[in-house]
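Showing subunit A:
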Amino acid sequence: MAPPGRYCVPGERLCSAEEATAGSGTYTRHGFIFSSLAGCLEKRSEDSGLPVVSVVRDAESQLLPDVGAVVTCKVCSINSRFAKVHILYVGSTPLKSTFRGTIRREDIRATEKDKVEVYKSFRPGDIVLAKVISLGDAQSNYLLSTAENELGVVVARSEAGVQMVPISWCEMQCPRTHTKDLRKVARVQPQFLQT
Partner candidate 1 sequence: MPLDHRRVRGPEESQPPEVWAAAGGAGEVPEEEDAAPRDPCALRPLFARAGLLSQAEGSAYVELGGGTKVLCAAWGPREAAEPGAAAAAAGGGRLLCEFRRAPFAGRGARLRPGSAAEREAEREAAAALREALEPAVRLARYPRARLAVSALLLQDGGSALAAAISAAALALADAGVEMYDLAVGCALCRPPGPAAAWMLQPGEAEERRAAARLTVALLPALNQVSAVLGGGQGSPPDAWAQALRLGLDGCHRLYPVLRQSLLRAARRRDAAAATTA
Partner candidate 2 sequence: MASVVLSEAEKLYIVHGVQEDLRIDGRGCEDYRCAEVETDVVSNTSGSARVKLGHTDILVGVKAEMGTPKLEKPDEGYLEFFVDCSANATPEFEGRGGEELGTEIANTLYRVFSSESSIDLKSICINPREHCWVLYVDVLLLECGGNLFDAISIAVKAALFNTRIPKVRVLEDEEGSKEIELSDDPYDCIRLNVDDVPCIVTLSKIGYRHVVDATLQEEACSLASLLISVTSKGAITSMKKMGKGSLDPESIFEMMETGKRVGKSLHIALQKILDEEESLGTSRQKVGFLG
């Protein structure tokens, strides 16, 4: 959104569905694309044919954790079967209000699911990157998974209350006491390991 382009309000007709494809913040009706947000009109022309028309707002667009989205969340409680978390960000957007999510034991990592122990993977207070796998049903709430290399704990504190440094995909170390703690660590580039 380099130059502050045209602004539009919900219900504003943008163009006909032939000349563009509807992007985010828009909807299609009777062959026309309408805006569904109050924001700035954006036309990004894809190399593959039709340009994408979308209406964008700055950071504070109202989005929800959606299936497949990568979310940043904070572990608030664990037990032997699952960890309960608060979802704080979807992608890079902070949520207005936290949503409760659950990481089940079998969703913690991809391999050897049966050997996974929740308390060896997360501790309350950890900041975790996870992926939404389901919206859940009447009983449960959002189901999350960390069964990927890039997903898992990114911030954790040791008993001493200091930031721990990841030393392997399943361990973090306290720089002060040098005690090691087990975590399901998200993969991080080596050049950041010493900080």
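One rule holds in what follows: contacts are C-beta pairs under 8 Å (C-beta built on N, C-alpha and C of every residue); 3 or more make two chains touch, one makes a residue touch a chain; residues count from 1.
Here is how the candidates were picked: all candidates are chains of the complex that A comes from, given by their letters.
This structure is a prediction, so every number in the text was calculated from the model and none was measured.
Enquirer: Pick the one that touches subunit A in this complex: which of 1 or 2 is it?
Expert: Answer for subunit A among the listed options: 1.
Enquirer: Hey, which residues of subunit A end up touching candidate 1 in the complex?
Expert: 4, 7-13, 25, 27, 29, 34, 36-40, 57-62, 64, 94, 96-100, 135-139, 141
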